[in-house]
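What you see is the complex with one protein chain gone and the rest in place.
Chain nomenclature is as follows: A, B, C, D and E, assigned in order of appearance, with residue numbering initiated at 1 for each chain independently.
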């Protein structure tokens, strides 16, 4: 894959043409108020994970519409009783699910509480999932995949439910006695990175405790550009839907605008470490940089001076991005942040 | 695409290893009884189709669970008042929908009433669709596409709902005053052909009026072989789902067995004209021949002596099959049948 | 297929660098005079099309060099005796032919006379053809396909013959007693669209009766740019021929210049409705817009003030363009034009 | 490309199901009598080939229908005056032509006269060609490429003309004063190999002087099997033509049967060295072995005891076959044969 | 990927045609004697792995020719002082290396000592490597990749060095004070699985302490069949080398025979759990089953009664095989074995 997006110098300063809808805040206030009216009901059942150094709990909490969302909570087995650990809330890439109970314990190995959230209706791809998306709109006519599910209205759009789940996953993590609720780190790759951006924006001013955001090659950023230039992966689901539904471009983009990470990133206030990959043809670097450049620049109440942020651009990588190397970068970032 | 399936001589006699579950009839009796308890509520609204020789009506009727299913009814504009026409009930290929109001009027041009049924939840592919699949299981974890929707149980499996819709579409066609309810022909290509087979089998002994079945390169036949050998199209959705869900092979095949055209074809009693294509790598010819060879051979009450049947095998064609040439074959077949 | 051609804003104003050869008019005057010296000999034999609402006639007329060219004429079966219908002369996409007698009757269903012209030497691809190209140059060394047949001279170039056929097809349509010779509409997709453009230009000032042109994603426009940027479809036949014949670029482009739709479009005077598709990598949108922007701007005698024209650009479509949706647009355009 | 055809042990004994038409000999007697009634008119014009060790002549002779066919004749520059050299008549692979005057002199470097025959209507692919196929049937409807040109009748089929050209090329070679007319070797790769087989068969009993045949991975052998199993190259042109012309299978195979190398090979009487490649998916090894196993087994008058023959099977090669290694094998074979 | 190899029933009993060279034992006796004459020099340097629950050591030991081979040793951080842990010696898939210090700690999380061996000259693919292959033959002419490095002689063949490294990695693991030298488990996927098979065979009767072998979709088994049927991955490197070096088939296969897992598996005596994937087109299931069926059947001194063995065949999986699911199977297998 040769370079196909903007050169690095232009990426550094690229800003999206996306502008937030006037009622963006009202929409999310209403959405989150409604969602949080359901009791969280977070439960943590211990499971046999075949591991001696990690304890794993089967997590269930109430997501959008009060529906159960699954997850895993991993804790170091040799943690000191009574000590509360900082927690990494971890979102998953597109098509995957929480996987098996011992499949990814990386943050717990590093001494953090590690909560992995299942993505509703996914888990048919890279890793298994156990959470349905029991919303009436799930059966609407949509392009194969999840990207156009419910796209007929902002209320029904699939990611409205997922963003709410992601928000409540933070609350769920905070609800466990081994977790320090004032030290929540958001982390995820691709779609997981998009959920990090959204949650960092949506929790700002609404939920305390989030202290850092680690969006890795995030998806769901700068939709109008993404669907024009992206040849592979989930963005083309939208383009293909619009190829068939030729008269729905304005309406669909209008809906997507409520979920565009570029708009939500503006609200974020916590320190962030992004990554982008310059040959990424699934989440093109310009869409990631659009998000990065918008991050923390909004006028949202709690965001006075803008957020501390940094970005690592991997030059010859496609969507795999920085992989294990970037994890080290993140570990170093958190080590510094948490002292 | 070179030949990859059985040679023609073996196709002629190939029979599937599929055997019907013991309670197949009970399952479908219960399913159809429950479905037909809903009032049909078939409505036919005239629409402007820009055509002078065809009248078109926007059709709505109650499908599975009483949910509305859309369709078009085309009639020759110059039909004689009071004369009832034989009707072709037409099912659609995978991913497509009923399309626009004047998009396919072929059978009406030939003097038939022509009812096109939308396929619930589809219509994102070749042609537009307007019918949702508002079932709670639509949001379950499934491989992208419809093939594994609800596959966790025979009650929730997606095609249970579609087969019921297809059955009721016959009743809807019979409900229009311009239609002769004793002359219903079933026609469709690929998934549409699969619905022809299923409906021919399910109506036998349960609903009068069906007089012919025209399954063109039918899909949904001989699942166990199909998912093993098919490299392209919707069958691999199931294979890919099972690649991820390694422990669900027996359960999934058990569910699919209730929907395998090979099992339902056995019940059919009306004359049938099949088509197959020898280089078809979406609906391989052996799976089609498995259905053809089973057609009308069942011990179901109303199928005493087996059905009149014929098959056209297109030698160098892939899934396009016989196309316009086969339509001529079908027109000749019906001309002969209807006198 | 992501966007690869100019952005929409630049497409709107893009003009080709193609300039017409000085003797373009003289070349076509001579060509058409010579062709029209042959008697037209248009015949219309009724055929059994299995349809009750459409009558179909097997058409033969004298094309280039007096050679027979085939076609179909479809008429609404219930037309009033003695009434003359406006006619749509319909040209075919590359590789296809007129097809079977009942394969495409769309314009006749809408109340028009509908004449489909076979393309000489084609009909091996999408639809069957029945017209040979019996010219001595057909056996010259050329790249597989028709695009470089006879490219050694403007006199022998394949499209000289086809453009003449297309011109005479209008005369043939006008020769049928059910057709109103003063109401000829030209329609076609891809190569068919290219023939619409050429015929609109060539008939201007030479043959009365053409009243509208409907070129859909037209091919054969802006050759120099097309062969540089087009990755798929017939344009690369020329690029591949020139890859082998490295010394024939200037000569070949010199010949093609007599057939470039951009040059012929300038002469057109009748109202036109174009379509383009922004992700079309067979007939890239810039080549279509080059034609659209040139359309009717020439100094040819009968083109004083420029033609009424409009273009629909389909944003997420490849070469399929607007399909059934664009047909509705065309039906509306004609309804308005014809009152 | 893994193995896809028969295993080696079965290849060794594989015989085609092709059986010659009853009038095969009569057809070729008539065809060749008619062709040879034209004066040969072989001319040899010296050209500047920029080489000091090879002399090259631009060859023209009368092929089928008396039409001019081009070629090159290469001779060692330092040949002794008055000595007549054995000659290699060399046929070209599909799509290529004779190329430039100094492009392939290999046999002349080895001390042979080397005549390369252009293939009419080809030369748009690998190497340039200069010979047209000025037959009226060249403009008939056919699949892109040459394989289905004129396939409507055995008289018009393209390879009837090419086989005649190949026959007359032997006569042309024999006509040059530097050539020993009693020592003609036939050589060629792929289509060139097919022409070797055909010419070895057709000259047997009709033209003296041919002493060896070197068909390399020959094309045009065992058509019925070839069009069923071959995924790449020119054979699929026939399959694709028949995919569109569904009703012409028997007729087309009937025509091809007059040109199938398997039938003509039976007549051959001279020693032959074949090559095949076991992973060849353009000219599958079974089709080559079908020819090899038939070679020289016919009851044709001059073929009493069968021909001396050998075959080299290259195990891991695709259609490139043995390349330079096989040339060494051929040089050794001829060294032995010619003493 | 549809099924392309033998059906399951035939896989169960498939045995390779490979037969061991007569001096196989002598060859490996000499090779290992020579290698083990070098002092092992295993060193274990602690590194900062950013993890709190795992301790990691940078391992170096003397492999083939005494050259340094790198690895990681992971231990549970909270292990009891003085307790010796069973150890899993883990080999890597083709092209990958040992990776970063905290990249794969899975077996240590489960309470085992976990030694990962770098593969010399690899580590340019999936994961980074740090071990060179400083052998003179590394610069010989070979197909890109490692498969044909040194294939000119059994002494120089690349895998001779790697197999020795793998043997010595067991000794290195046994040398660490936290490891129980009597409880060594061999584990690896693909090439790693091939090294498991080889090491299980080579250690039998030569080195005590190995108690189980876990070859996952093992590579390097049944070379003659593998290079004939495998379309993807490293086996085709050999086929492509032989396509060019047409005269070296017998010699190359003769060399490979000393390294074929099928031959070495016969010697193995310890319990084994294999996995295969039925749609695996990189390490086809028949080649894996050939190894499985040969495992422990040899007449080698210490293999009297054959080994306990089991195999899991994943039906719809390609080379990913059982992944995390199979790890659970392995954990259960070891739990049972180790009590």
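Keep in mind that, in the parts below, a contact is a pair of C-beta atoms (placed from the backbone, for glycine too) under 8 Å apart; a residue touches a chain by one contact, two chains touch by 3 or more.
Being a predicted model, the structure only gives us computed values, none of them experimental.
Of the chains on view, those touched by the hidden chain across the whole complex are A, C, D, E. Contact with the chain that does not appear here is found for just one residue of C:7, C:46, C:66 or C:231, C:231.
Of the listed positions A:28, A:258 or A:314, the one in contact with the omitted chain in the full complex is A:314.
Between the chain not shown and the residues D:77, D:182 or D:308, the one that touches is D:77.
Note that of E:29, E:140 or E:208, the residue touching the chain absent from this view is E:140. The chain omitted from view is touched by exactly one of E:120, E:154, E:183 or E:225, namely E:120.
With the whole complex as reference, residues 1-3, 279, 314-318, 320, 322, 325 of chain A touch the missing chain. In the full complex, the hidden chain is touched by chain D at residues 50-54, 76-78, 99-100, 102-103, 105, 108-111, 127, 324-325, 327-328, 331-332, 335. Touch with the hidden chain on the side of chain C covers residues 227-231, 239-240, 242-243, 246-247, 249.
The criterion applied here is as follows: only the chains that are shown with their structure count from here on.
Graph distance from chain A to chain D, where chains that touch are one step apart, equals 2. Comparing mean CA positions across the assembly, the chain most remote from chain E is C.
For the copy pair chain C and chain D, the superposing rotation over Cα atoms measures out at 180 degrees to the nearest 5. Rounded to a whole number, the gap between the C-alpha centres of chain D and chain E is 51 angstrom. In chain C, the residues that reach two or more other chains under the touch definition are 325. In terms of inter-chain touching, the protein chains here follow a pattern that is not a line, ring, star or complete graph.
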